[in-house]
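Here's the structure we're looking at; comments come further down.
Missing here: one protein chain of the complex. Every other protein chain is in place.
Showing chain A:
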Amino acid sequence: MSAPQWNNKVVKWVDDRLPVISMLHHSAYEYPTPKNLSYMWNFGSLAGFVLVTMILTGIFLVMNYTPHTDMAFESVERIMRDVNYGWLIRYIHMNGASMFFIVVFIHIFRGLYYGSYKAPREMLWWIGILILLAMMATAFMGYVLPWGQMSFWGATVITNLFSAFPIIGDPLVTWLWGGFSVDNPTLNRFFSLHYLMPFVILGLVVLHVWALHTVRSNNPTGVEIKTPADAIPFHPYYTIKDLYGIGVFLIFFSVFVFFAPDFLGHPDNYIPANPLVTPPHIVPEWYFLPFYAILRSIDFTIFGIPAKLLGVLAMFASIVILFVIPWLDTSKVRSSKFRPVYKWFFWLFVIDTFILGYCGAKAPDDYFLGIPGLKVIVMGQLSTLYYFAHFLVVMPLVGKMERTKPLPASISESVMKEGANA
């Protein structure tokens, strides 16, 4: 992989002094990519695209936003009514957050299905989880900025989670707030950090791509690239495919931005924050619902640890557990395509996260899908149980006991065979 020879004198002059052009050429042009990637491999570049969209729209929103409890809500309304195209920029940013999570959740499920977390891609997987955590923090703090009722009460409920920790809990929450309740100091620091975090995410993305290009992309067969015949250069094959994916994605995105901009939000956030009145039903944004359901489903005490602390620990554990799945999964085969038993558990897990999301959106005492006798809280507890059992029981056991299907000798062979069958 020697540096390419540049004919253009300016390019050569720059590249001899800072090989940034060679580096880009190496990673976005000649990067040998498995030739059998499906559309499931579009979501990484889509996530990068949404990140850039969020940063750009965010920068323009800041030009008109005022981070003060007396003015934040009105400055957002001014953006919506008076600033030229303010409504468009805000709706892109608002819905962009949801799009980011849709894309990233699909990206993560893709990784889970095809075993992309398994050796040698553990670091790649870890950085991905860090990106998810950073995204969650960013989204949470961003939601507080319009200073509506849900902003205020969401911030109150989530920051109060930290009070569950013994001894340090209360001083920690006071420190997070910069006062004795969510107030102007809280809004200001959330604004500061909400502006910082996307750049942290950007840095993590650079590491994520670096790790990816070191260990190379996984692919639907889970079989590594063995000969040059298994790979094609990233450009033009995957640049064009990623661009096509972005086109399709933009149609989906635009449907929300232009036809249902508030569909994914909560109407209560168009009521200015009022510290004296709690909305009757506080719900987080849809992308937090499964985690919220896990938090709420713990309403019992174990070994004297209060329910509130257990709930908080379970919620954090639901993400932290992803760090160790490269070792919990004992199967030698990466792709679920060749794992007839695990495949079913994978889809059960996907359904489980949807059930958790549904439970998170409903009041605990409601009935699940209106089924008499089946309370949301009970269903939430069962799905929380499966969520953890999937990683702690199913992954290690199925990996050991399952008889996997024969793997293709190479990516090329699998492509030729599928071509012949078609």
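Observations on the model:
Just so we're on the same page, a residue touches a chain if its C-beta (ideal position, glycine included) is under 8 Å from a C-beta of that chain, and two chains touch if they have at least 3 such contacts; residues count from 1.
We adopt the following convention: contacts and distances are computed from a predicted model.
UniProt lists the omitted chain of the complex under the protein name "Ubiquinol-cytochrome c reductase iron-sulfur subunit" (options: "NAD(P)H-dependent oxidoreductase subunit E", "General L-amino acid transport system permease protein AapQ", "Putrescine-binding periplasmic protein" or "Ubiquinol-cytochrome c reductase iron-sulfur subunit"). Screening A:T66, A:T174 or A:T404 against the full complex identifies A:T174 as the residue touching the chain left out. Contact with the chain not shown here comes from a single listed residue; of A:G48, A:P306, A:P326 or A:P396, that residue is A:P306. Screening A:P233, A:P364 or A:P396 for touch with the missing chain picks out A:P364. Contact with the undisplayed chain is limited, among A:I21, A:V200, A:L264 or A:I282, to A:I282. For chain A, the residues touching the chain absent from view are 153, 156-157, 159-161, 163, 174-183, 185, 189, 275-278, 280-282, 296, 299, 306-308, 364-365.
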